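Below you'll find the structure I mean.
Every protein chain of the complex appears in place save one, which is left out.
Naming follows writing order (A and B), and every chain is counted from residue 1.
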Amino acid sequence: MTGANRIAGAGRLTPAKTARFRFDGRGFTALAGDTVASALLANGIHLMGRSFKYHRPRGVVSAGPEEPNALINVSRDTARSQPNVRATVQEVFDGMTVGSQNRYPSLAFDLGGINDTLSPFFAAGFYYKTFMWPKQAWASIYEPRIREAAGLGVSPKEEDPDHYACRYAHCDVLVIGGGAAGLAAAKAAAATGATVILADEQPEVGGALHFDTGAEIDGQNGYAWAQATAASLKAMDNVTLLTRTTAFGYYAQNFVAMAERVTDHIDRPQANAPRERLWQVRAKRVVIATGSIERHMVFADNDRPGILLASAARTYLNHFGVTVGRKVGVYTAHDSAYEAAFDLKRAGVEIAAIVDSRLRPGDGLFEKARSLGIEVFTDHAVIATSGRLRVASMTVVPNGGGSKRKIAVDALITSSGWTPSVHMFSQSRGKVAYDAATGRFLPGHYVQDCVSVGTCNGTDDLQAILEEATAAGAKLAAEAGHAEGAAPVPAGRNAIAWTGGMAGAAYGAGPDDSVKAFVDFQNDVCAKDIRLAVREGMHSIEHIKRFTTNGMATDQGKLSNLHGLAIAAEALGRGIPEVGLTTFRAPYTPVTFGTLIGHARGDIFDPTRKTPMHAVEEANGAAFEDVGQWKRAWYYARPGEDMHAAVNRECRTVRTTAGYFNASTLGKIEVVGPDAAAFLNLIYTNSWDTLKPGRCRYGIMLREDGFVYDDGVVGRIAEDRFHVTTTTGGAPRVMHHMEDYLQTEFPHLNVWLTSTTEQWAVIAVQGPKAREIIAPLVEGADLSNEALPHMSVVEAKVCGVPARLFRVSFTGELGYEINVPADYGAAVWEAVAKAAEPFGACPYGTETMHVLRAEKGYIIVGQDTDGTLTPDDAGVAWAVGKKKPDFVGIRGLKRPDLVREGRKQLVGLLTKDPKEVLEEGAQIVADPNQPKPMIMLGHVTSSYWSENCGRSIAMAVVAGGRAKVGQTLYVPMPDRTIAVEVTDTVFFDKEGGRIHG
Amino acid sequence: MLLIHCPYCGEARAELEFRAAGDAHIDRPANIAAISDEEFAEYFFLRDNPKGLIYERWRHIHGCGRFFNAVRDTVSDKFVMTYKAGQPKPDLSPAPGAAPALPADSRPVETYEATEGRAE
């Protein structure tokens, strides 16, 4: 037997299939298909959790995703430990370990329960009024203790080994919810040939038909009809039917996100199966068929374990074959609880009494109860219950007072009515409207292409629901372009009615504020807390929510929001619609981070860009640095070398013989067309008309506001063709910037832009021996100074491969940059390496590149400039064409602050102690002894040990810097002050002769 | 995730393919070098930032690469229309309920036409 409370013959589970699990160390046997909640209830266990604030013992309340109390930890192993799982949703699998949460040392005896004793002190918002003395104590004493007591589950401690999948899908009609309404709508839409996706959060479709066993559709039991309908839908090629799939977010333009639980119910999932899958569906039309959620009654002590929703009791009995108790009381303001009582009674469970707060129930119910031998108290209230870890009695009085009667119970089921689930409708930005006649918020004004059907739309009668849903399915399919084919309207009858009931506190739960009548179970919000919030001036429902935390727990107020609103409205003396509703936000139920992430983790969190030479560099012992998405070779340490030694060697080698460098990440844009030069005239500050084919020029590019945006060497390949280079990080935005101006501001220019960054592999060969190294590899080009001087370019063959050979230098040495098609990059690199070897030349990385260019005072945009410098600030004013009538940035450059005296300017810095290497980012002052806050003149932008200069060198931006050359300034460090002399920015080969070979 | 109709590709595609590019119909002054500081600030910085219909630019950066204009409601994020760069600003101010005046060729065109058209 799988539990003493399993009723033989009841429910739909198969006794033959069982699964074993442990709960807080105790072993249990469940039936296949059980949830953790149903399996524990079958064993008479209601106590499944502790509340958030008062740590009150709590039992399961619901049988669905709205569960506020029964939150558990589920694990397969230590790495797969999942906190805050709703026991009402989690299906049991064989071997699972379940633990209770938010209790110490045990669920039955929790030291945190002291909070309950002290609860008069801990009223809503009490923490705003105290813990303020002494001043430091909040952070050091009070807050840590509050944090320990708060929180629910325990975070996983290990990296999640599971993986997650994602799917993008398009369809004509998406149906959210697989109850009677959703199925009928899907059937009607599918009959037209429209592509349909139907998603339902439960393991099987059916929705309310799970418990409402009286309902019949097309002559059969409603649940059986649902399964048959699902089977027929599944068989259709144009239908995707997803169970265990929760639509949790409704975004702009009918974009709906859904989470599918793929393996969490399986004892031994396939190793390659994802745990969950994110569906992102773009639907032409959406049917919202999300049903309704039952509300509890708000009365004193309504939170004891064993007190739960009537529909939940009915689900446990009719679906799982489990009774929630042996002597069950009923407290209701709605007819549907009677059906639960009748079902339990017929299953042999004693019904202690039905207490109905109304004057009379619906037609025939009173008589039917009588005929089943159930005592009914109408116009009565339950004003108290007893029992610490399980409800033991309920105290019943007539509404308005009178003689009390204490009735022993071991479970108490309640219903105050049904709240239509307008979450998805509201998320779609639709406006809900209050229906005063039925006391419900229903879909009002629609913003997106969707339709609500069924009880979430306020439709009550099963036949009306089926008609509405069938019509909607056909209509939306037609709107999506599928008007052919129709499905007959199913015939439904004998289901429960959904309207009626009450919202707010029942008799006895106020106005006297001495009792605890819970509105929000998890967050321990009572009716009196809401009244307190109103007394304290919280008159907006959002203020009341935030002050009391009502509706802010993991269930996001699915049970509590309407009650809270009604109590607030009463306290404010206003109508419910005037008080308003808080916003429904995604997700409908909590969604695993991993599901939202999908595959975007580890190496594919973000693409990694590698150059064609990457593998060769790796084999040569390169260390790599991240530059944007790129991996760039940083330095090539030989055995026994650290980075410092390697860089010093590389720097020396380049200047004494030669080195070769992978410059492939430099951005490259091919600018082609009759107006190419005219276009570059507008994009760069320089003039391009005078540049002859075969020659290169260094260009500066500004934003319209006059600040340096990018720089690079541009080679003119032909009259109408330029090879533009950009910084590594700047390539995409420079391309975007150029396209923007070309397409929208200068569309009259006949120019094409093509990004060629990844088409060219670039090998820079730099140093006195550079020419000798590459000469044997080059065909079809004269490498002499006369034929190919500094700043020129020629099309030739290198290693037999068509190449663009640049004579350019970022080191101040004789240098070439060999551009070859990317596919040949590695081969040419290896050929260069082989040719270099006899000379003792070596490969060098970005660090050496940085040092060598700094020795020459060449700036790096983004390091020596930072988006707030003008060309003049950066010392490259010579690159701004003074006579040009227009270029991007021409006007921005002339604004008052950009031409004022005292702007920061790029200068060189030499430490008085040549061994001292300044820290990049260090600040510069004139007077190191001034009090803080100090007046700072600028900062060190680049700083290196220069092996070639035999000392440290640095570049910096300093206010009025060029006028300060020769002066001593100071760099105050935490432990000492470093004196520096302001210099120009060229530290090596000041005459610049080496570059010309 | 918005769904955006590219007037060059003639297709509605996911926002991931597009990059927003700021307000539309702000022409770079032809005599930009001569304008005053105030006029420059007006041109480059000051914006209406409307709550309601906005005329804005998008680029189909991971598609055809073209910049185009759009009219969108910044409250609902719904696109009223998209149209090619260079087309006049549509006047959507007529009496409520009246159909907006659409540019003559706001009908989608094929991508090749858009690019070939510039090849002369």
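Just so it is clear, contacts are C-beta pairs under 8 Å (C-beta built on N, C-alpha and C of every residue); 3 or more make two chains touch, one makes a residue touch a chain.
The rule is simple: contacts and distances are computed from a predicted model.
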{"item": "Chain excluded from display, named as in UniProt, from \"glycine dehydrogenase (aminomethyl-transferring)\", \"Sarcosine oxidase subunit beta\", \"ABC transporter permease\" or \"NitT/TauT family transport system ATP-binding protein\"", "value": "\"Sarcosine oxidase subunit beta\""}
{"item": "Displayed partners of the chain not shown (whole complex)", "value": "A, B"}
{"item": "Candidates A:G729, A:P821, A:P914 or A:G960 - the one touching the absent chain", "value": "A:G729"}
{"item": "Contact with the hidden chain (one of A:L596, A:A926 or A:A963)", "value": "A:L596"}
{"item": "Option touching the unshown chain, where A:I141, A:V154 or A:A464 are the choices", "value": "A:V154"}
{"item": "Absent-chain interface as seen on chain B, which is shown", "value": "1-2, 15-16, 19-20, 22, 37-38, 40-42, 44-51, 54, 56, 72, 74-77"}
{"item": "Touch list for chain A against the chain that is not drawn", "value": "52, 80-84, 120-121, 123, 126-133, 135, 138-139, 143-144, 146-148, 150-160, 162, 249, 251-252, 255, 257, 278, 280, 429, 513-514, 528, 532, 535-540, 542-543, 546-547, 549, 552, 554, 556, 583, 585-587, 590-594, 596-598, 600-603, 605-606, 608, 625-628, 705-707, 710, 727-730, 860-863, 865-868, 892, 895-898, 919-923, 925, 932-934, 936, 939, 941, 972, 974"}
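Everything that follows uses one rule, which is that only the chains that are shown with their structure count from here on.
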{"item": "Mean-CA-position distance for chain B and chain A (Å)", "value": "29"}
{"item": "List of chain B residues in touch with chain A within their complex", "value": "1-3, 14, 19, 21, 27-28, 32-33, 35, 37, 40, 44, 57, 59, 61, 65-67, 76-78, 85-86, 118"}
{"item": "Partner chain B, residues of chain A touching it in the complex", "value": "251-253, 255, 280, 282, 429, 447, 704-705, 736, 739-740, 743-745, 747, 750, 885-886, 890-892, 895-896"}
